[in-house]
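Yeah, one chain of the complex is gone here, protein chain that is, but the others are all in their spots.
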């Protein structure tokens, strides 16, 4: 089985980190690799960047289809481009956000999300609404740091997440914590130890759900909503997208 | 006052038709023009095409800012790219879909949407959910014709809409009809005459709402969710998007 | 085009103020006037007064029909009598509350309402629910002053609104402010300047939406819910209401 | 204990019928009487008539307070004037509609409402939403007859309700039937016998709930939303309403 | 009329207290008694105990049917076993929680629940959701004491409820208080006096609703959801349950 993690941003150190973490959690017999778009945005912190990143996601799906990939995990909190990606393949496409919410709701009555930066709070709320998870989410808390600091400021970030998580447990009555960004797998272990509740990294949750769907023979329904897009003469930089 | 209609697809006959219709409805003193992206997709009938079209919408906003545009109307059912567009300007950006829903709910207790093709039904449902209008919508009905036939098959399309609208009034208890596609302004008058209920063209509704917001001095809030995106080194075809 | 603002209370200084403000915002060619009922209540701060004021609203619609009015704006937060008014005319009838919510949601991801006095909080919540705007509203905040003080205590009221609005931005994550009472147009400019976010006066928002609906040829649907009431022998002070 | 049923319309034969039926169901020691307004509308089938009838309801509450009434039942489907009535007394005020929904949900998983005429369907939906009962309601079905025919066409009405109820059981999966109009107590027994499911008359359900609240010492909360309205100089036909 | 209160736990002093309180509130001609299961759990503070207590509830319904009981009140916050109980009888079965919510919503715009211990908060939220009362509930507040302390620590419990209720009125804008546990009837009078708002004991509210349903001839609908369970060969300690 070949599962591909698509990092919608262009920061390849993130991509490398994702595949390293994923390898730890993959089942025997699962090949996991990761890709990021050739061009685009180094991080996704706005609707503009989500729109840009969605193009990269689609391009990577087209490539993945050529590589015979069996399932995709989209590694961006907000599930950028997931609906479009589903149209381009009959393999399963799992967003890290939806996967995190479903996993959290299987192990806890209520969870809080800790995301960043604050302006992306409504991206999280959008996915909560789309997945039906709004009521299971006790609160969306945001940390005021840019995504790209996650690499350089790992320790400070850990402290900020821990503090936010403690507020979530005490004030929101949360019983699990969803990490609201990709690239935070390293935080899972220390936060779990400190907090004593499940801490969920959506990329890894998505990996396991994607694996499970493949094992069950389940792929994206091609009936209506996610059918392959109609043939059409596209122009400009995206003109090859519907030829894949 | 300068209002620009952005047609997210590349079919310029649509664009021309939009500006012609809009000129009829604009207030004295309002300049309305319309633009479509230099490249992209000739119509938007899938999530993939929505993602492609969103790029064009953003590019047109960047150009519009250089032209001193006072408000934008996005003329694609599904409100493609509206959230991203809002980040790139402090002028109002009005989606035709949300405008249609709000206008319909001001003149009727319940409305039905008639959209096309059937695979886009969930695009409509997404905007209904995002705008809070799900309960005001009696039903989403879909006609099984491709968007690009709207031009060539005008008469047949009119018949299909009329038939669907009659079902909506009789079976859904709808009291108004929302036309679920741009470029259908010509259908408003005959359908209204036949049906005897309000028939809403979202592009024109959006035009009037955009005009109203400008007159009131209201523009997109730049606090948090729709603030200008952070400065960042984008690469590839999008690299100029955040320089506008 | 003739638009009439109906002030459901009997305080004529409010009525005068409304028409003055509206004149500023009306389009070229729009005649705006305002009326208040001959008798009733000097302000609307309870369900009892809402019920009384609704009678006045209906009486004014009956008169408006005789005057050939093209659209009505109901200038009372809570949209007193709007459903009944819609039955008495085929012109558009726009409530200031629904107009404020729709305008706010076109320029901001989330808004807070600042209303008064506190006992009317559930009136606002009722309109939020009826319009589908509950999720777009971050919070309903109430100031503890009676409506009639708005005239005499203008400065103190301004301070109170500013303070409440700051809490809304900081604590509710609101990105726009809806003024939860008619007669506050003068607050829009100073609050906008201080807060840096859109501040919405529903009466003016309603005026522009009413103008837009008329320009589009849209009026109240007479199918079912808002059809003219059935002919019937009414008795007492309301006996002429269904003869208009 | 003194319970008063307020019939918001002026058709006194309805009022007489209500008190006759109520006497059968009242507990030992409960005095039940019924009143209708001195003037107003002979039936309530529109928002206009709801607004008119609400005035009558308030007037009757004012009189009821002078008579030492312990609880009120408002006998109009749509619960006309209930919120206003609650402000004028600290006794319980129970709407027949909310009472019917609560009773139905205590004996069945799902109920359908059969109401009349069709234009009032959204009145029912409004109360469903206000009471939180929308999900427990399988469907709102409407019979196309005017309210005043209920008296003259008793047999035909019974047939129409039976037919609609059978559709509700078979097509909506309803497990109980709510009669969507006052004055239908006589239908309960024959419909129950024919259908074999609970058939609920909201007036009688409201009577029992009102009795229960009085026995428990529970009255309308005077904190905030339903506090007595502020003292104020009303004018015109309503000028005595806030003096009661 | 014979109404039986079923206390799902095995603490007979609770049972005795319930019947004493109920006798005060029952109508003339109503015989009220109370039962608790022969074995099970002394209090219900977890899902495990809810599941155990549900068995006892069913056993008591089977016995009640033999005794000719006319209606049942289930006296456990969370309405343990109510759906199963409804299948075993055609008499009404009223849960104290749903009864409390309905009663509260008839006398107040919004209520808060004060329950215990904190881990049962989601049990309350489940019933709020099932009954449609989530929006009428301002907040669920929890006191950190075990249920069995209610007997021994009556004074301290009263103080804790009073403090929580004051927070509910001031911070949640609650206008009534629902006591989130059985066996607290004695708190109603002092809390009402201190707080000046309705305080609702669900067991007594359930008693009055059960009485009302019986008087109206309404019983559990046997159509589909709550039909008698199919005949089947059960084994083990429950093997007699479907023979009653």
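Note that the chains are named A, B, C, D and E in the order they appear, and that numbering of residues resets to 1 at the start of each chain.
We take it that a contact is a pair of C-beta atoms (placed from the backbone, for glycine too) under 8 Å apart; a residue touches a chain by one contact, two chains touch by 3 or more.
Everything numeric here is computed off the predicted structure, so don't read it as measured data.
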{"item": "Options A:85, A:116, A:209 or A:242, residue touching the unrepresented chain", "value": "A:209"}
{"item": "Among B:122, B:145 or B:227, the residue in touch with the chain that has been omitted", "value": "B:122"}
{"item": "Chain E residues that touch the omitted chain in the full complex", "value": "10, 37-43, 45-52, 54-55, 58, 81, 83-84, 86-88, 118-119, 121-122, 126, 129-130, 146, 224-227, 229-230, 232-239, 241-242"}
{"item": "Residues of chain B (touch criterion as defined above) contacting the omitted chain", "value": "121-122, 129"}
{"item": "Positions on chain A where the hidden chain makes contact", "value": "25, 27-29, 92, 94, 98-99, 102-103, 105-110, 131-136, 169, 173, 175-176, 188, 192, 196-198, 200-201, 204-205, 208-209, 211-213, 215-226"}
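By definition in this document, only the chains that are shown with their structure count from here on.
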{"item": "Shared chain contacts [chain B and chain C, defined touch]", "value": "A, D"}
{"item": "Euclidean distance of C-alpha centroids - chain B vs chain D, Å", "value": "44"}
{"item": "Centre-to-centre distance between chain D and chain C (centres being mean Cα positions), rounded to whole Å", "value": "29"}
{"item": "Residues within chain B bordering two or more other chains", "value": "109-110, 135, 173, 224-226"}
